[in-house]
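A single protein chain has been omitted; all remaining protein chains appear in their positions.
Labels for the chains are A, B and C, by order of writing; each one numbers its residues from 1.
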Amino acid sequence: MPAYILTLQCPDTTGIIHAMTGSLLAMDANILEQEQFSDLQTGQFFARTRFEAAVDDVDGIRNALTDAMAAFSPQLRLRLESAHRRALIMVSQYDHCLLDVLYRWSAGELPLDIVGVVSNHQTCRPIAERYGLPFAYLPVTSQTKAEQEGRLLAMVRDEAVDLVVLARYMQILSEDACQALSGRVINIHHSFLPGFKGARPYHQAYERGVKLIGATAHFVTSDLDEGPIIEQQVARVNHVATPEALAEVGRDVERLALSRAVRLFAEDRVFLNHQRTVVFGS
Amino acid sequence: MPAYILTLQCPDTTGIIHAMTGSLLAMDANILEQEQFSDLQTGQFFARTRFEAAVDDVDGIRNALTDAMAAFSPQLRLRLESAHRRALIMVSQYDHCLLDVLYRWSAGELPLDIVGVVSNHQTCRPIAERYGLPFAYLPVTSQTKAEQEGRLLAMVRDEAVDLVVLARYMQILSEDACQALSGRVINIHHSFLPGFKGARPYHQAYERGVKLIGATAHFVTSDLDEGPIIEQQVARVNHVATPEALAEVGRDVERLALSRAVRLFAEDRVFLNHQRTVVFGS
Amino acid sequence: MPAYILTLQCPDTTGIIHAMTGSLLAMDANILEQEQFSDLQTGQFFARTRFEAAVDDVDGIRNALTDAMAAFSPQLRLRLESAHRRALIMVSQYDHCLLDVLYRWSAGELPLDIVGVVSNHQTCRPIAERYGLPFAYLPVTSQTKAEQEGRLLAMVRDEAVDLVVLARYMQILSEDACQALSGRVINIHHSFLPGFKGARPYHQAYERGVKLIGATAHFVTSDLDEGPIIEQQVARVNHVATPEALAEVGRDVERLALSRAVRLFAEDRVFLNHQRTVVFGS
Partner (left out) sequence: MPAYILTLQCPDTTGIIHAMTGSLLAMDANILEQEQFSDLQTGQFFARTRFEAAVDDVDGIRNALTDAMAAFSPQLRLRLESAHRRALIMVSQYDHCLLDVLYRWSAGELPLDIVGVVSNHQTCRPIAERYGLPFAYLPVTSQTKAEQEGRLLAMVRDEAVDLVVLARYMQILSEDACQALSGRVINIHHSFLPGFKGARPYHQAYERGVKLIGATAHFVTSDLDEGPIIEQQVARVNHVATPEALAEVGRDVERLALSRAVRLFAEDRVFLNHQRTVVFGS
């Protein structure tokens, strides 16, 4: 039987789960996983349901669910689990996050269709090619930034990209690009945000003498390093570590935080909740 | 409005959540938290729901739910959230776990009614008295073990105890006592089970040269140190640590693992699932 | 044989350890532990040595070491291990850090002489008294702050206090007090500094939606929440946690970070190194 993933978001009230499960029951669907959360502060309700149904008809099921839940005016998304989200990876010259994402993808750990790798450098071309992925070289200067982002946005549109992964992409997206891609860009920042925003966070961490080093995967907004956090990881360090040693330890937490965030997104477990996120199963 | 905690366990099939939420909707209840899990290996379904209802009638609500769900033959438990589980603490001479449980309890972190402290030593009497708790001194020898356990079981029955916490109680319960209290006794073992079962686990850990030290909170069964695990914690150590230093570091993870397990039980988040547990929100 | 703890700090050059070990060898001392660190950035050398010697003469040994090492102009400190550092604990109304420090102290885990507890509230008096410690109630208003700090400084002087522990003391020390006690005051800040400086850090953390919650033990300087960091701890949280739940989880990492920092200080393992610290054995 085909499996489906349903996500729901609406104002919290009574009867939401009952309506949803009633609609699934009417089509003889079998719930495999379900998670929900009522945010008492914002009054929002969030749910994710994974179910099997005998019929292979995503539009029909979506229509039935939409009708059954009309009273709640939900943001409702349904897809076949096998119809993977489509992702584009962006990278500059540091390759550790790219390699980690591609390795996990090739090992079947990331249920994503990766449509290609984009970079402002040629450095990572061989890695993309080894995995049989298209590599687009989009160099950028302050003069060409608007044009380069135009090409990126065209690619996102043409390839129906659901997720742009900034795997240590060292350019700041313009406010327009951030708007156009809102909720669809995940960045890895190499610090435990909100500590050490901006450039050279490992040098900042060294100067401050912290005893734990971190990395933060977050949605990108036009407010630099302030987007909603999806995942964070830390590792212990001590006074012996130079900024270079911090960066080296940091690479382990960077790839772990980014790959986990990408996977959570790929499985439709991440919801935006104003400046925060709801993340099921994290 | 009063809040209720409902737990359910039954063979997995379709319609369970729909029936349950339908019954709650019919009584205008408002779901605050809900978690469920279908174990595809064992075919068991588990759920915990916390809800508010206008009526203050636990028996009436329980009857309504029982009727609505009769087709599923569930193990169904319902209580007012304010009607705390009742716990008895057992301890020998090490007091760190007892102190941690009592501190968290007095700080409002453990929603339990603690009915008393039982010990085979007088050492911890002042601690119990400081918290205004009855202290029962039940010494035990191989000759008096059956009688001592008889007094313990009488206390459990008379005080309607839901949970016995072995907070470093250094006596092994008899097979009869384990049977009588099945699913109601949580022990803290001072190792990362299944490593280092039995006596002197920190000495065993030292001999083996492990680099992480652990503690395990588990349900007690007649199979020593083999009961279903509820919570585990670890801490890093190195070659410098003597067995005594391991024990000292270990005390931190012991109290954390035990207090978390007790809290999870107190909030009705722990289910037995054959030799394993389902633990919501851990 | 009596054990001694020697600490050294001086500009880094060749021959320091050789001179020190030569002096110890000449007095037939037996080195039990030794750690040293050369900071290549600042050119400073740090060492801590624990040794046994047949003679019980701290002044004689100190003079011998001072003579032997005169060429290096070190900051040299020597004490009998049994001549504990003297500590004063300050607290306001939250008692979890105070209780943790006092419990570990009474269990022999903190080799300190605690001379008393000072508070701007009466709340914690019974705790101090239970441990047989003098309790000084020093209330403070903006008008009386100078006078109150004067009494505090007098107490530090009269009792020869080496360490003031701010165990959730909610008043900010004046610049004068910070200067007078420089390098001798350890505070616990309830966030992962440098994130969430200032007031209500758990509310800040909630707003920012972080996935890990932290605590930082640091030396107090007149630059609020910017003093050199000694120890940090974190715990995982998710979207379900309210600010109150973050605070509750946070209490576990607060007491752990503070107690570890106090212990490291008590064992003479902590050195100031400009805005950073050197911490042996952490």
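Everything that follows uses one rule, which is that contacts are C-beta pairs under 8 Å (C-beta built on N, C-alpha and C of every residue); 3 or more make two chains touch, one makes a residue touch a chain.
Note that the structure is a prediction, hence the values are computed from the model and not measured.
Of the chains on view, those touched by the hidden chain across the whole complex are A, B, C. The omitted chain makes contact with just one of the residues B:I31, B:L193 or B:V249: B:L193. Against the chain not shown here, chain A presents residues 96, 99, 103, 107, 109, 130, 240, 248, 252, 256, 281. One chain of the complex is left out; on chain B, the residues touching it are 37, 39-41, 192-196, 207-212, 214, 228-232, 234, 238-240, 242, 273, 275-279, 282.
The chain not shown here touches chain C at positions 14-15, 17-18, 21-22, 24-25, 28-36, 38, 40, 236.
Everything that follows uses one rule, which is that only the chains that are shown with their structure count from here on.
Taking each chain's centre as the mean of its C-alpha atoms, chain B lies 37 Å from chain C. Those residues of chain A in touch with two or more other chains are numbered 40.
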